[in-house]
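Here it is, the structure, as structure tokens.
In this view, the complex is presented without one of its protein chains, the others remaining in place.
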Amino acid sequence: MTGPRMTGADSPPSLTVSRLAYAYPDGTQALFGVDLTIRRGERVALLGPNGAGKTTLVMHLNGILTAGHGTVEVAGLPVRKDTLLEIRRRVGLVFQDPDDQLFMPTVRDDVAFGPANLGLRGDELDRRVCDALTRVGMLDAIDRPPHHLSFGQRRRVAVATVLAMEPEILVLDEPSSNLDPASRRELADILKSLDVTVLMVTHDLPYALELCERSLILSGGVIAADGATHSLLADAGLLAAHRLELPYGFAVPALQE
Amino acid sequence: MTGPRMTGADSPPSLTVSRLAYAYPDGTQALFGVDLTIRRGERVALLGPNGAGKTTLVMHLNGILTAGHGTVEVAGLPVRKDTLLEIRRRVGLVFQDPDDQLFMPTVRDDVAFGPANLGLRGDELDRRVCDALTRVGMLDAIDRPPHHLSFGQRRRVAVATVLAMEPEILVLDEPSSNLDPASRRELADILKSLDVTVLMVTHDLPYALELCERSLILSGGVIAADGATHSLLADAGLLAAHRLELPYGFAVPALQE
Amino acid sequence: MHVPDGFFNLPVSVGAGAVAVTGVGVCLRGARRELDDRTAPMAGLVAAFIFAVQMLNFPVAAGTSGHLLGGALAAILVGPYTAVLCVSVVLLVQGFFFADGGLTALGINITLMAIVTTIVGWAVFRLITRSVPGGRAAIVAASFVAALVSVPASALAFTLLFWIGGTAPIDIASVAAAMGGVHVLIGIGEGLITALTVSSVLAVRPDLVYGARGLARRLVLRTAEGAEVPVTEVPATEAPEPTATPSAGRLRPLFIGGGLVAILLAGVVSFYASSSPDGLEKVAADKGLNAHEQDHGLSDAPLADYGVKGIDDERLSVGLAGVAGVGITVLAGGAVFYTVRRRQRHKAAV
């Protein structure tokens, strides 16, 4: 990791997005002016209906898509052509579709790809790879081709590829979908144990509640709500307006801690 | 639809799988002797950890994979080369990855593809297409290319492609993942409203409980448990043994009805 | 048309090699302008696509083997300089990885299939699109003609080289006749496939067609309540040109043209669509992407990973391959017959 980790209130926010708009090449406009700020060390959930633009937003956070209008800043650094490399070191992005993420012939090579690009070699590289795979419980598959794994296994490897890079900011696009319940909890434990900024897209409201103090609701390409997860989930009217609802059998637990 | 729909207790079970074993071409064995029977009109959940072989099993049910050992029967018809076509008319399969399901240049073409293969044309075909898309709430996207939709939108279209064929047996591989909560409930409502046999793979235990009276747990390539969803979910030891657990904040509701 | 080792004499091989190296060198410089971070993968895809297209490979009586070339398609999609590089890469990969085309004949193969087809195809394409304004329909039509012309042009160049330094003692006229005849046919197929591909790319990703860019629409900003906000500053990236969205009327020629193409394609392209992809897949799985086994792989296709018989495409593709095969055979036979007759007449005259 380059650059010393800054802590304290005076460090710039991890993510600042302002007036971000974007249209896909075929003309579909997906974002219509998104504003948000995420402070260092926060864990934030990004909620919203299908097609709201969550994935599109997330792809801007490490410069994979470039803003049609507006700006994105990562740890104070504006996302521009010349800062891209630095930004991609800082932001680790787990894609919604694991098939987009995995491309090397074996799981080992795939997980090693990121750290190797950061300049790691030899034992240090191996340690990172094994460590990341152990965390997601996929060490056994280290020599298998990723496209021969089950969907949930691929998702776990996809998470490992990003963990291995030890980014300062973790952006995850529906990381818990297709995971079995135990892996889902284990992933939550991993995310809680890391001292990094987390932005997580999810449709699983209880999961968001468990993991993130704060939530954003993105709907129709704009931020429709921003606040404590607990209070957003208590607002039935707000949820219903954005196709969100608490699942069958779920009761919002009393505020803990 | 060919063949009249049979009802009544004397009709053969919708699905009978016996001693099914399968190894992938690279040598990984995924199924080690699966036995199961699903009666006409039942809604059954298939639960199990990642890599248990659920997808592999499901792919046998309409002959996409052919049994390495053992037999599969659909409505009394053994899955064999000469019965494949008939079986694919009867069994509608929603794949785990929507990208596997959608291949035509527009959503309309894609949804029309199946019914057109069943011989429908003209108004009847249009009606089926619009109907299926309305059900999943994707009618607006009818002229867009499916690969330009969001992941959740693609999943909804994938479900529509199968609904449009009006199969007598619906097999769904994690249909609710990546859906927003409202769509998830709408899908449950659709499935409840159809008078068909349903086998649904899911990692969402509350969803299984809501929708299916009966559940199977597939673990390590064999059926580890088979019974009423309610009682399986109440057995914490059984769940823990197969990496299943009830989510945060969930309480098994008292038996209704 | 991949030329093997030993087919041309040394001077011609060396000369063509020099032409190829110069050409590729020029294109490497030119491509820097066409290619950015994003289009590098596009170039790779075009190369892969051309590789696939070139797998439609059948023996031609008086040439080595004939197949679609893809140079014009590449030029239209990624620009002429990058196109030469794409096709050259295909030929290098075929030579070194797949043993297809001799290593000492690489210069000849690059000259004929990368440089000649691209230059001719691009020239024709520019000529038409410059002189006939008319948006998408014109681009599609121009792609058809450009691809159609590029193939016989390449065959002509082959004949020329053969005349200068071919090692086989065959009457140059019969080479020209056979190569020309077959490649006009191949050219039609090439034109159809090129037009279909270009029109389908234009329809959904106009930004990917070189020279047909700039269709970006203006962005809209909204508040959380859905009210529109005026866009204050000009977007950081290049200001989008206010282009009119193509009206239905403008699109009609495209649809009609597309329909005609689809009908014509029933023969040629479905052969490509059905046999080539699945054949390709089978070949890839069973034989290691061995291009030329493709024609032989059609008859029994136990499909790769899933162990399903390719019931759908198989019969169709075999049927079509049969039709195409018969056509080619008749043609080739005709060429041989023509040659033999000529020779006999010649003999009689002597």
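Note that the chains take the letters A, B and C in the order they are written out, and that residue 1 is the start of every chain.
Operating definition for what follows: contacts are C-beta pairs under 8 Å (C-beta built on N, C-alpha and C of every residue); 3 or more make two chains touch, one makes a residue touch a chain.
Basically, contacts and distances are computed from a predicted model.
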{"item": "Chain excluded from display, named as in UniProt, from \"CoA transferase subunit A\", \"Molybdopterin synthase catalytic subunit\", \"Cobalt ECF transporter T component CbiQ\" or \"Ech hydrogenase subunit A\"", "value": "\"Cobalt ECF transporter T component CbiQ\""}
{"item": "Sole contact to the chain not displayed, among C:Ala16, C:Ile76, C:Val89 or C:Ile186", "value": "C:Val89"}
{"item": "Of B:Gly33, B:Pro105 or B:Gly249, the residue in touch with the unshown chain", "value": "B:Pro105"}
{"item": "Among C:Thr104, C:Thr117 or C:Thr159, the residue in touch with the chain that has been omitted", "value": "C:Thr104"}
{"item": "Which of B:Asn62, B:Ser183, B:Thr202 or B:Ser215 contacts the chain that the document leaves out", "value": "B:Asn62"}
{"item": "Touching residues on chain C - with respect to the absent chain", "value": "4-7, 10, 13, 24, 28, 31, 35, 37-38, 40-45, 47-49, 51-52, 57-65, 85-86, 88-90, 92-93, 95-100, 102-104, 167-171, 174, 196-197, 200-201, 204-205, 208, 262, 265-267, 269-270, 272-274, 277-278, 280-281, 284-293, 296, 303-306, 308, 310-316, 319-320, 336, 339-340, 343"}
{"item": "Missing-chain contacts mapped onto chain A", "value": "59, 62, 64, 84-85, 88-89, 91, 93, 95, 97, 99-105, 109, 112-114, 116-118, 121, 125, 145-148, 161-162, 165"}
{"item": "Chain B residues that touch the omitted chain in the full complex", "value": "62, 64, 85, 88-89, 93, 95, 99-105, 109, 113-114, 117-118, 145, 147, 161-162, 165"}
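One rule holds for everything that comes next: only the chains that are shown with their structure count from here on.
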{"item": "Where chain A and chain C overlap in contact partners, by chain label", "value": "B"}
{"item": "Where chain B and chain C are represented by their mean Cα positions, the distance between them in whole Å", "value": "42"}
{"item": "Centre distance in Å when chain A and chain B are each reduced to the mean of their C-alpha atoms", "value": "29"}
{"item": "Residues of chain A touching at least two other chains", "value": "26"}
{"item": "Multi-chain contact sites of chain C, meaning residues that touch two or more partners", "value": "204"}
{"item": "Touching residues (chain side chain A, partner chain C) in the complex", "value": "19, 21-23, 25-27, 29, 32-33, 66-69, 71, 220-225"}
{"item": "Residue numbers on chain B that touch chain C, as the complex places them", "value": "24-25, 59, 63-66, 81, 84, 105, 145, 148"}
{"item": "Chain A residues touching chain B - in the complex, by the definition given at the top", "value": "24, 26, 28, 48-52, 54-55, 96-97, 99, 144-145, 148-153, 156, 174, 177-185, 203-207, 209-210, 243-253"}
